[in-house]
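Below is a structure I'd like to ask you about.
Apart from one protein chain that is not included, each protein chain of the complex appears where it belongs.
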Amino acid sequence: MITQHFPALIVVLPLMVSFIVFVVGIFRVRWCLPLVLTTLGLCVYFSVDMLYRVITEGSPIHYRLGGWEPPWGIEYVVDYLNGFVLVGISVISFFAGMYLKESIRDEALKSKMPQFYTLFLLQVTGLLGITVTGDVFNLYVLLEIASFSAYAIIAMGSRGADFAAFRYMIFGTMGACAYLLGVGYLYIATGSLNMGDLSMLLPKLYSSKTIIVGFVFLLSGIGIKMGMFPVHTWLPDSYSLAPPGVSVLLAPLFTKVGAYVLIRVMFTIFHPSFSTDIYPVTDTLSFIASIGVLFASVLALAQRDVRRMLCYLIVAEMGYIVFGVASANHYGLIGAIFHIVNDMFMMASLFIVAGVVFNETGTSDMDGFKGLHRKMPVTSFVLLIGAFSIVGVPPTCGFFSKWYLVLGMIEAGRYFSLTVLLISSLINAVLFFRLIEITYFEVKEEGAYKIGEKNTPFSFDNLSLYSLIPMVFYASMVILLGILSGTIVEHIIIYALPQAFKG
Amino acid sequence: MNRTVAFFVTMLTGLLLIYSTLDFPPWGSPNQPGSLHVSPRYIEKTLEETKVPNAVTSVLADYRGYDTMFETSVIFTAGVAVMMLLRRKKDG
Amino acid sequence: METESPFLPVLTLIIPSFVSLLILFTGKRRPNLREFWTLAGSFAMFFSVWSMLDSVLKGRSLEYHLAFIYPDLSFSLKVDVFGMIFALLSSFLWMVVSVYSIGYMRGLNEQNQTRFFFCFAIAILGAAGVALSGNLITLYMFYEILTLSTYPLVSHKENREAIKAGRKYLVYLIGSSVFILLAMGITYHLAGTLDFVPGGLFDRGDNNGVLRFLFLLFVIGFGVKAGIMPIHEWLPSAMVAPTPVSALLHAVAVVKAGVFCVLRVILYVFGPEMVVNLGIWFFFAFFVSLTVIFANIIAINQDNLKRRLAFSTINNLAIIILGATLLTPDAMKGAYLHMFFHGFMKITLFMCAGAIYVKTHKELISEMEGIGRQMPITMAAFTVGALGLFGIPPVCGFISKWYLCMGAAKTEGIIFLLVFLLSALLDGVYFIPIIYSAFFKEVKGGRSIKGEADLSIVIPIVTTGVFSLLLTFFPDFFFRVYTLSDMAVKIVRGG
Amino acid sequence: MVRDVEDVIIKTIARIMVPIMQVYSLYVYVHGHISPGGGFQGGCIMAASFILLAVAFNLGEAKRRLKEKAIAVFCSLGVFIYAWTGVVPLFFGGNFLDYSKWSHILPGGEVMARYYGMAFIELGVQIAVMAVMVSIFLDLVTAGRHEEVLGKDDDGFYSR
Amino acid sequence: MIQELNFIILLFAVITAFSALKVKDLLSSIVLLSAFSFFMCLIWTEMGAVDVAFTEAAVGAGVSTAFFMAALYNTTRRTKD
Partner (left out) sequence: MMMDFILAKFNYWVYVVLIMIGFYGMMTKKNLMKKLIGMNIFQWSIILFYISIGSKKNATLPIIMDIHSHAPSAADYINPLPHVLMLTAIVVGVATTGIALTLLVLIYKRYGTIEEDEVIEALKK
């Protein structure tokens, strides 16, 4: 049966199609987009099917690559946690792929579309692979694929993007090296690279200095990749200068995948008690994240450039996830996991709005949003929904993850972080209502838009369906995830928690 | 970055690393966990299972062949990236 | 009438949301159709609320679960006696206000009317949701919807002042919602549930210090909307909004929702006994009394009619909260009644102010000399409302204030009786001059325009004025408010 | 290194070295199973031979032997061979990259199939590495201007 | 493996690495990096990692240096530190 191979195919298919797209692009550029979309659509199907199977069968799917049994060969594992994240990634990337063509207006970039698609698919490959893999070293290689394509794509952005990409690369390599070092430390102490195997071997060694330092390096490596506070400095530059279509993919997904890896490392590879009882890891993380959230929120307040502001918000949102992880209890972790997926959709909808406005007005400055709602009602409505979700207004999904986070933090007694979370959500409110005020209540000067007055019945906002569908879809997902939150949490996320937190 | 900060961070990293070496198994010891858990199978079974005497090749290409595929893809990614970033049309 | 269907509360909420969508899609091209939807929606919603009245009076409660949230929580609607009072009030007054606002908006030829009606419908959705919600989390959701939907209304005029007022409004209210979120979290952590239970959720044995902190959080959270004094600042500045909005804010939805939530928290989350046990009620009541007095004193100095009314609102809200905080049956009953009656009286006053503005573009009290001769019907209604707030017998305000005073007299804090009396007196001090100058002074600079405002403005004014009078003599008339508040008191006091 | 080099010694040695290097790279690839080496190393040496050509003669010399489109096709062809070697076992009921299922096509039983499978993927690696390395080198050395390689022009890199 | 040889080569590696960062001419520093790479290659051979050493020889000292040179050709040798 082909279904049993989905864990491998979901990674291999985009990889193989990326080669095909590369070659086909030399001869027929037109064929690239259908190829890419078909592939990503299949990925969505694969991921949904796998999640469905995990839910119905109630046990994780194991897949042995090369037919070798786990500690010797590489193994893919799909359980509730990464099945859920996989669906998020593949769905987001499908619609980001749809928007990609539309987002590229630059003639110089247009001639490079095939390469663009190739790197886009490689990026998706990397992200999906990181999520699905059950081998720590394989994770490193996939992380590098995702990072490399990210560096290259980011460097294609607007002025200064190449330097931002270079900085990102220095940081990213540092992060990857730290992760590799951590893996080496685990290997020298246990002799294994498989996550499940490691989780079995490690508990005896928790007092070893090697393991502690290895853990620190793993964490700092992941921290760099996910843009955690003291090492987030690469993030705002690179994501805000990247081409708009790409930041829709990169900004929501890359950091969230990092957060996923963080949860895997802390609670799957290591037993939760390692970071809660034996060493004060969660306390430290929570403290660092608190400072980071404050810092990022304040800096976001200082930005006039919308995309840059969103980038700082990402840093803050990563801090939220870390809060959830660091509370290390039932609700906190539910919040963290739920927030990973929620934040993907929230950020995707906001970044796509920023991208569309950037393409239409030529700037992502806040002034570009002046009086936007008259010209682009749908776009401004999507902005509204995304903003509400980040602020945490109930029917949208942002509220629910925040609710679980608050519950978890109260239960863990982390009142400092809780205060920070609340202050930061207040700052978010200020930020977004400033933006909404500009969008809805300020009048634009004449000639600020390139949009014509064309008003055909099936054209909203003068955008083509390639931008409209993703935008509306992301926004509706933000609401849908909110409404279905109870079901999702009850049927998926609870089972995704580590055994210690199931209670 | 500020030199003093960098120096401090470097020293901290160095101290951390040296601290960790205290618990390392001695260099070259045949009894370290790294050589005992997974790798014996590669050495003992490579001929039997793959007919390849070079254990490195058999691990690289078969036992952990999946890693190698991505390794090659990394190279490919780099190639495409460089091509995209640098190359431009003759008349562009 | 068969009212057992649990679908009715949902229907009540579906009507305004559906109407809002219809308004949005038909609005730009066909203003008449848009206003038809508003009217039809308001009537349908009132009917739907009213048809639930019967079963509530019989002591049944209708419950409906909207969406499930994981830890034994759900968004649930539950119609109980207390909620019914507020639901009746807001849905009835929506009818009145929508008739009025059509006249008003057309009279002034305002911009963005579609957005106005859209947000209005959503705001009513929020208010009705607050009234019907069965637990704190649902309450929070509708409370937020209410806040966000009134924001565009406040800054409707899109000039600098309006935007500033809107910003202030949001900062205060969103800020307060953070407190509520935190308080909800703590409540859930302590009590394990968020459902409203008459008499309180918490066990005796819970940590008193934490509960006191929690009470503070709730009061700050909901108190912002209820305009308790140090955090009332948004309310007067929100007066830049069009008059129907002010009416909505003050009489129908927003501040009433704030008061409603505060009462919900005091009576249904903490419960009277707990509030007494924690030893906070006296402080809280004292604090609120300060608001009562100060708001009145400030009101005297306001020259802008709407600002004066705004401070009067702050005063009356504080009276309602004070009444409920006294926790004697009479005072609580008075609070419930006053919540209902104040809505009618205050909306009359605001609509009068709006009518004057539409006709003469006057906003300052000092300019309104002799206005009673130009617009006799309007000013007559104004007099009714003002006297009601003053507490003069033929208007319904008298009844509620009577009960409040009775309740205050029965507590050990006899000082609160004085507060009620003083506030009534001060009410008089700032309302009587308006009435006096309106009727007995000559118009400055010759008579400008004679005659009443548009019919669609006058009819609502007269309606609410008449209702204010009618409710005095037949407090149980039509709405059965008297019975409802009686029942509500019994439920909370446990017998 | 872009201009034509006027040095007889270098040219002569390069002329001798290039074929030797290429043969040696094939040797490394073929012997990868039993001695150190394999596709990656072989590919690197192969690429080095082309780089030597470019350095010793000129860029055109290297490009004449390895066309631009050919490089692009080789890049993806190499990895594609690898991936396809992994996909084929899926049709015979094996897991991804389970070379033993190649025994349905190739003679010699499951164990020998693994041997052959490795040979295939090493070939893929060799091709890909060779092509990518040459491509990166050529791009770097010309800064992307394959056609007009001399001098630095002042106009912006992209017209933006 | 021979301890002393190991010792000396490692020392050389450290020295080359240090001077590669210290030298104020990028061409020299790349050559030094290449030398560093070569010493690493020796260490690995000495430790029995022949495959890695082979790869390192082909890549680190060969192709990678060629890349550096090519990049240098298109940029500048000048450096401030």
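In this document, chain identifiers A, B, C, D and E correspond to the written order of the chains, with residue numbering beginning at 1 in each.
Just so it is clear, a residue touches a chain if its C-beta (ideal position, glycine included) is under 8 Å from a C-beta of that chain, and two chains touch if they have at least 3 such contacts.
The model shown is predicted, which means the values in this text are computed figures rather than measured ones.
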| item | value |
| --- | --- |
| Contact list for the unshown chain, restricted to visible chains | A, B, D, E |
| Selected from A:137, A:254 or A:399 as touching the chain missing from the view | A:137 |
| Chain not shown, touching residues in chain D | 34-36, 40, 136, 139-140, 143, 156-157 |
| For chain A, the residues touching the chain missing from this view | 137, 141, 144, 148, 151-152, 155, 159-160, 162-163, 165-166, 169-170, 173-174, 176-177, 180-181, 184, 187-188, 193 |
| Hidden partner chain, residues of chain E it touches | 1, 3, 6-7, 10, 13-14, 17-18, 20-21, 26, 29-30, 33, 36-37, 40, 43-44, 47-52, 55-56, 59-60, 63-64, 67-68, 70-72, 74-76, 79-81 |
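Methods note: only the chains that are shown with their structure count from here on.
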| item | value |
| --- | --- |
| Neighbouring chains shared between chain A and chain C, ordered by label | none |
| Separation of mean Cα positions, chain B and chain A [Å, integer] | 26 |
| Length of the line joining the C-alpha centres of chain B and chain E, rounded to whole Å | 18 |
| Sites on chain D at which at least two other chains make contact | 36, 38, 72, 75-76, 79, 83, 86, 96-97, 99, 133, 136, 140, 143, 158-159 |
| Numbers and ranges of chain B residues touching at least 2 other chains | 54, 56-57, 60, 62, 65-66, 69, 73, 76, 78, 80, 83, 85, 88, 92 |
| Chain A partner contacts - residues on chain B that touch it in the complex | 16-17, 19-20, 22-25, 32-39, 41-42, 62-67, 69-71, 73-74, 76-78, 80-81, 83-85, 88-89, 92 |
| Interface residues, chain D side, partner chain B - complex | 32-36, 38, 72, 75-76, 78-79, 82-83, 86, 96-97, 99, 111-112, 114-115, 117-118, 121-122, 124-125, 128-129, 131-133, 135-136, 139-140, 143-148, 157-159 |
| Contacting residues of chain A [partner chain D, same complex] | 2, 5, 8-9, 12, 15-16, 19-20, 22-23, 26, 63-67, 106-109, 158-159 |
